[in-house]
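Got a structure here, written out as structure tokens. Questions coming.
Removed: one protein chain of the complex. Kept in place: all other protein chains.
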Amino acid sequence: MIKNNQSDQENIEQLQKITKKLSRQIIEITTRAGSGHPSSSLSAIEIMVALYLGGIMNYRPDEPGWPDRDRFILSKGHAAPGLYAVLAEAGYFDPEMLLTLREIGSPLEGHPNMRVLPGVEASTGSLGQGLSIGLGHALAARVDGRDFQVYVMIGDGETNQGQVWEAAMTAAKYRVSNLTAILDYNKFQQTGSVNHVMPTLEPLVEKWMAFGWHTTEINGHVFDDIFSAIRNAQATDNRPHIIIAHTLKGHGLSPFEKDDVNRKHGKPLTEEEKAQALEELEAYSYDQKITSFEQRPNPNIEPPERRQ
Amino acid sequence: MIKNNQSDQENIEQLQKITKKLSRQIIEITTRAGSGHPSSSLSAIEIMVALYLGGIMNYRPDEPGWPDRDRFILSKGHAAPGLYAVLAEAGYFDPEMLLTLREIGSPLEGHPNMRVLPGVEASTGSLGQGLSIGLGHALAARVDGRDFQVYVMIGDGETNQGQVWEAAMTAAKYRVSNLTAILDYNKFQQTGSVNHVMPTLEPLVEKWMAFGWHTTEINGHVFDDIFSAIRNAQATDNRPHIIIAHTLKGHGLSPFEKDDVNRKHGKPLTEEEKAQALEELEAYSYDQKITSFEQRPNPNIEPPERRQ
Amino acid sequence: MDIGKKIGLTYGPPTRNAFGNALKEVGAQNQNLVVVDGDVGNSTRTQYFRDEFPDRFFNVGIAESNLIGTASGLWASGKDVLAASFACFLLCNAYDQIRMSIAFPQANIKLMGSHSGISIGEDGPSQMAIEDIALATALPNFTVIVPADAPSTKAATHAMFDREGPVYLRTGRPKVPVLYDENLDFNIGEAIQVRDGSDISIIACGLMVAIALEAAHTLSEEGIDARVIDMHTVKPLDTDAIVKAATDTGAIVTAEEHVLEGGLGAGVAHVVARHKPVPMGFVGIDNTYAESGKPEELLAKYGLMPEDIVQKVRGTLKKK
Partner (left out) sequence: MDIGKKIGLTYGPPTRNAFGNALKEVGAQNQNLVVVDGDVGNSTRTQYFRDEFPDRFFNVGIAESNLIGTASGLWASGKDVLAASFACFLLCNAYDQIRMSIAFPQANIKLMGSHSGISIGEDGPSQMAIEDIALATALPNFTVIVPADAPSTKAATHAMFDREGPVYLRTGRPKVPVLYDENLDFNIGEAIQVRDGSDISIIACGLMVAIALEAAHTLSEEGIDARVIDMHTVKPLDTDAIVKAATDTGAIVTAEEHVLEGGLGAGVAHVVARHKPVPMGFVGIDNTYAESGKPEELLAKYGLMPEDIVQKVRGTLKKK
């Protein structure tokens, strides 16, 4: 159950402000650390903001193990800087700690470590594993008669991993309606675009439907879309639900563009690039229709012998 | 390319006769060995007979490594007795050797071992791996400019394994039209029916279509169906093809029925059961419409808490 | 099998059965226990639990990676969890998942791998786990237990649920000789000396303990007095028992149904080299896969029979 419905205009403007702040933090702390995955964090930032700070999830920062809390699992663990920024804003720890990202002794490791950082629900970083873990949580709710919600964020490239489809099939078998997957469809993997690396990820909605899931397709940078998709997900009974969120890797900021066909992956910005990115971010208006729907990969391209 | 088109009536009667003989052998040698998977072999027998003995596949028993041969990979390796019976009949080795099944020193191991038995194209027995291997063969054909065909037989339970979907997505990416998968849809896994263990295997055709494959659905015990499906598979360009073959685990012979909801798996018949099975096999007529289409699992059943 | 019969050992149920029965007992005591199966519950005997507690049993299909992930989520939401499959599929097909979502977070999840070793027989190498001890012991934070017979498997099953943190329990397919009575004193990390001796120590685990006992009997006829130690806990090893064996007997032979790399022998050699260097011999599978055959035929062909231990003892004694 959504805690409260903050989709009115005032709240959304507030969330947009927070998103900008956390986006800045993501860029700052990764550049400071000299490594990390800002572009992968930025594509997913509105969704995490909506979940934690938009009144969707129930949780208690002062009681991270509260049994009835809703769970969020960042299966694409390399987007940790985004998760950390959100957890800090949500009150799990002092935002000052963000500056220790990737430093020895810091609980803010390169990838989320549930043993050292309260609020982290699963230790991830090896792609493909989070949806099964989410299924386990969802089944635990059933066994114990609790009604918390489980959200799992997965990457588009991550769905190359078979374990995602194992979990998908099994979650549908168990009809866990308290499980919601969110696919960060930013159209880029590590070595290239989805269109280059795995164009046959499409048709994506059809895949999930054939695996027994309810699906909603949204613009993952638009809060209205996110809220209504979550409402949708919770209205449907007896099935897991996936929200396919079209996003921009690097949030459309130009320093994350690498070349014609690629985006930076797993690289922080240099100081100069950072300045440029922060400037663009400042000027960035949510009225611009951010979307990458039109970049949908084409599974019917020619045999990719010459590409990779 | 199909070597020659033996779908005329005379040939089909001949193949049916051979099928009966090999089915007898499967039952005999597993009972003799005291272990093995006769029911899993029998559901796939017509398909293997058609491929090897019906003129579909090109191969040279006296030159097993002939580079231009068509390949058959038994991904559900536990159906080895069926493969062995077919390979013997095809001339790879003396049928007398079938009697050494599972004996120490024999190349007829419990699961196929490509290093010891000529004709075996992959060492299988750990489920889920054969389709990737088939993809490798298919890509090798492309690199080397050969035009052999690759057939991979997978189990319905086997498709629980994520690696099958990894291979499916990648084969579609590379548009390997020389790769044909055949799914032995016998509706039973190890501990129960697909309907119990993984009802969300359905909708099955939709899954493969969404993964970019051409599909044909047939009765896997009817030679006419098999031949036309193979013709279909080879007519389609630029895509891998899957033949979903509805079959009966244990070929419908009553000694393989275990209880209301299950079939024997991985158990040979006792001497008495064997006598009964051979008698039914003798009387068995291909005019009876053998099919298990109607047993299609129902993905919309209630949450399976109380089942398993 | 006939192993141990000539020294008067009788056969009990397979260790997987003993595990299955004990699991049911634990399930009756602990309502918080859930079991996750990869569609092989009739083989691993988690079915005994399923038949009694269907609401706490989940079959996630033939998908070992998913099996481990699901187990981890159940644990993270507060359940006590047992996940099982064939040892080879559990460890080999889901190793990254075990690493990331059990060992790394030190999850309180118990794993049971059945059908270990080559004594499974006719199914052949694809179903045989011969590297699982190396894999499990290489995982930080893991406890690894390889019990020898039905009573100690029952005790080990209860003991592992009393222990916090990840545990891997290794069981076998065939019926095996009984070494202990039902109320044996079993403690994780404490080896059991099943035979005293002063000339050499044979340190074994699993089925190889019975085989070592038969070897010791043969050796005694030659006047060689061998100590036999059941090192049921392969991680953490009982360092005291090993050092005492090295000190008392001056030579050690290890025996395991596993490749020579990364198994019991490698672990014991580690301890011996650190604390009390003595000559050692190693009985195990030597850089090869086995094949199909009857369990005893395979044990003979791949060098795991009492005679093989006897020979290794003779050779090792020469270096003393």
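Odds and ends about this structure:
Lettered A, B and C in written order, each chain numbered from 1.
Keep this in mind: a contact is a pair of C-beta atoms (placed from the backbone, for glycine too) under 8 Å apart; a residue touches a chain by one contact, two chains touch by 3 or more.
From a predicted model like this one, the values you see are computed outputs, not experimental measurements.
Of the candidate positions B:S43, B:S106 or B:S132, contact with the unshown chain belongs to B:S132. Note on the undisplayed chain: of the listed residues B:M169, B:I226 or B:L278, the one touching it is B:M169. Checked against the hidden chain, the listed residues A:Q25, A:S132 or A:Q189 yield one contact partner: A:Q189. Within the whole complex, the absent chain has one touching residue among A:R69, A:R102, A:H137 or A:K187, and that is A:R102. Mapped onto chain B, contacts with the missing chain fall at residues 67, 71, 113-115, 121-126, 128-141, 143-144, 162-163, 166-167, 169-170, 173-174. Contacts to the hidden chain, counted on chain A, fall at residues 33-36, 77, 102-106, 108-111, 113, 116, 123-128, 157-158, 160-162, 189-191, 197-198, 305-308. Where chain C meets the chain that is not shown, the touching residues are 88-89, 91-93, 95-96, 99-100, 103-104, 125-126, 130-131, 134-135, 137-141, 235, 252, 259-262, 265-267, 269-270, 272-274, 277-282, 285, 287-289.
We take it that only the chains that are shown with their structure count from here on.
Rounded to whole angstrom, the centroid-to-centroid distance between chain B and chain C, based on C-alpha atoms, equals 35 Å. Annotation: 42 Å between the Cα-based centres of chain A and chain C. Contact of a single residue of chain B with at least two other chains is seen at positions 128, 160-162, 198, 305. Among all residues of chain C, those that touch two or more other chains are 55, 58, 61, 63, 65-66.
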